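Note that this complex is displayed minus one protein chain, with the remaining chains in position.
Letters are used for the chains, namely A and B, taken in the order the chains are written, and counting of residues starts over at 1 for each.
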Amino acid sequence: MERPLVPIVTVPEIATVVEIREEIDEVKTFYFTFDNPEIEQAFRIRSGQFIMCTVFGAGEFAVSLPFSPENDRKHISVRRVGKVTAALHQLEPGDKIGIRGPFGNGFPFEEIKGKNVIYVAGGIGLIPLRSSIVHVLQHRKDFGRVVLVYGARTSKDLMYKNSIKEWKATENFETHFTIDRPEPGWTGEVGFVNQLVARLDLPVENTVAFVCGPPVMFNSVIKELKLKGIKEQDIYSTLERHMKCGIGKCQHCAIGRTLVCVDGPVYTYKQIKTLGEQI
Amino acid sequence: MYWLEKNQLEQLVKKLAKDYRIFGPRRDEVSGEVIFDWLENLSDLDLQASIPYNPPKFILFPHFEEILKYRYDHRSKKAVIERINLLEPKALVGIRACDLTGLLCLDRFFLGQEFVDEVYLEHRKKLFIISNTCVRPFPQCFCVCTDSGPGAKEGYDLDLTFTGEGYIVNCGSKKGQKLAEELGLKEAGPEASELRQKIIDDSISSFDRFALENKAWISRATNRLTTGFIKPEVWEYIGNQCFECGACSFVCPTCSCFNIEDVNSKTGDTYRVRTWDSCSFEGYTKMAGDHNPRKPVEDRRNKRFFCKLSYSQSKKYLRPGCVGCGRCARVCPGDIGLPNVVTYIRREITEG
Partner (left out) sequence: MPYLRGLCNFCGTGCGHFLRVENNRVRGVYPLPGHPLSKGRLCVRGWHIHELLQTEERITQPQIKYGDRFKRVSLEEAISFVAEKLKSISGQEIAFLGSPRASNEDNYLFGKFARAVMKSNNLSLSSDAGQEESAITLLQGAGWPAMLGSMERLRQADFILVVGGDLTKQNPIIASEIHYAHRAGAELVTISARKTQMAKLSQIHLRPEPGTASRLLEAMAKVLVDEGRIAADFISRYTEGSEKFLKYLESLSLQEIAHLTGVEIELIRTVALKMAEAESAYAFYATGIQSLDHRTMAALFNLYLLAGKLGRPDCGINPVTGISNLLGSYDMGVSPAFLPGYFSVEDKAAWKRLEEHWQIKLNPIPGKSVSACLSDDSSCRVLFVVDHDEEIIRNVKKIKELDLVVYFGAYENAFARLANVIFPLTTYVESDGTYTNCERRVQLSQKKVEPPAESRPLWEILTLMAKALGHNWTYRSAEEVMTEINRVVPQYAGITYGKLRTGWGLKWPCDEQHPSGTDSLLAEEMSRRFCFILNQDEKLAFLPRLQEKDQYPLKLVVGRSNYFWHQNSIMKKTFIPKREYNALLLLYPKGFVEISEEEARRLGLREKQQVRVVSEAAEIKLAVRISPDILPGMLYIPYFIDEMIPEFLHRQVADLEKNEEFFLPVRLEKVE
């Protein structure tokens, strides 16, 4: 998949919110289509990239893309955390938003063909991984074992319940779900994600892992994966930073010598370790 | 090379003013201080004045500007987005070598990376640059340490060097050449080139001992910064003195961090506003939610000096990010301008 020749750089393209889904508490998914049919046709992304989304009258924010580069409805999933995302949550189907992008490097796809793939996500950390998961499943035969380990505080906090249902039924896709505390009716695992990772029989050789989640979960999972023998350069994650421009100019997302918006947001753990800042 | 008589300067500026808005150094009538400003009155131009207190950065990268305008009607769901026309021919007359170097850094950063910054490009498109050799260094200057003066090397359309009687004119572009020819300037022989070099050499030799001494130290500080071998106590000492005003970034000819806000006006239009920002602010990296990867003030100080001096950051400018203008030292409430930081690092190196 090639990077689009011309991302929308300065002036946002107008898009229509066509459907809104409540995912979990404070998180909604917004499906959108571009008003300009040419853009709608030409808009291409890579898994792991992000866009800058304008909520008219409120401002702009960076958000990672959860949809697959191929045959998937365009959408974003956004937690309400600040003024702009709060305004987004007020929108109804039919409302317009502005979109610039896509920006950033994205997850490797061609390079990992033939390998085993492990996805480990915590809470809303599944959002940036979803795109890659769907994409890999769309090309299932090109990969070895594909495993998802996903945990959240409670069963209510699991993102993308529809996708999960689908994934559970997908052949050759090993899925493991866990919540922090037992709940009546819950049939999955109980405990933190790292504990589950420790227990599971995961591939190690010829394997890449994608890890996304809150800092505490992230660090503990990395520890387990390394214990199992997965190399630091084979563990990928995506960094979130305060971004204003998306094109490497405003410098808000600078970490040491890298700019998350153009050099990232996807980094290997080996790279992250050398950045010298917190996750 | 050409020769510009003292009294031809006015003619030159007047001619430029037909096509360009003229910016240049002028003296404030009460304080006597020099600022680089829009010259409503062309006779205010003062090329003999000392280095302006402000760099001309604001002309290409304003303190506060609207870059986009939109209107959204929540009822009819109609959105209209408009670009704002920022293109205006501007001439910078009498820009110093340090500031010109700074401007070239901005060029490389805004125009030369993966993406072109279209807003900056608009401001930059029709620009006429006349540089002015610093014949006399000023107390806070250290451009000799950062290879950015006192004479301009590149990036100008015309370059002036004052000899006491008139100006030696160097043409740096076709645009500049054309203007020189249209003005009918007298051609200067090879002796003008030698004279210019002599004036620059004289200027260099009159630099403060501090600046000349610091020359070697800046590169050693650069080494230390790049490798990260600077004790946390040094950053803490610097951090304690930081008043978090942001001035060092605002006055720096190469600092280009900005913030973006959408501002709703009473007319119903919203303006996307871009303003100067500084990495010394706590909220600069803070994200909505509850996470700030860069917290203590000394961390943020560290970031700025890293950006100005380290090798890895120099890649984006193809030179160090510091141009030796010394302004950060003059505006700092905490006395931690870049020269002082180099001194602290130097102290650490010599004391082990």
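To be clear about the criterion, a contact is a pair of C-beta atoms (placed from the backbone, for glycine too) under 8 Å apart; a residue touches a chain by one contact, two chains touch by 3 or more.
If you're wondering where the values come from, they're calculated on a predicted model, not measured in any experiment.
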* **Touched by the hidden chain, restricted to displayed chains** => B
* To do: Give the residue, chosen from B:N7, B:N41 or B:N85, that touches the chain omitted from the document.
  => B:N41
* Residue among B:K78, B:K178, B:K315 or B:R330 touching the omitted chain -> B:R330
* Taking the full complex into account, find the residue in B:Y20, B:F142, B:F250 or B:F306 that is in contact with the omitted chain. => B:F250
* Provide the residue numbers of subunit B that touch the chain removed from this figure. => 26, 28, 30-33, 35, 37-41, 44, 53-54, 58, 62-65, 240-241, 243-247, 250, 259, 261, 263-266, 273, 275, 277, 281-283, 286, 288-290, 292, 330-335
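The working rule: only the chains that are shown with their structure count from here on.
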* Structure fact -> dist(centroid_CA(subunit A), centroid_CA(subunit B)) in Å evaluates to 39
* To do: Enumerate the contact residues on subunit A facing subunit B in the complex.
  => 9-12, 14, 16, 54, 56-61, 79, 81-85, 94-96, 98, 215, 240-242, 244-245, 247-257, 262, 276-279
* Touch list for subunit B against partner subunit A, complex -> 67-68, 70, 72, 74, 77-79, 81, 83, 109-110, 113-120, 228, 256-262, 264, 270, 272, 277, 279, 284-289, 291, 293-294, 303, 306-307, 310, 312-313
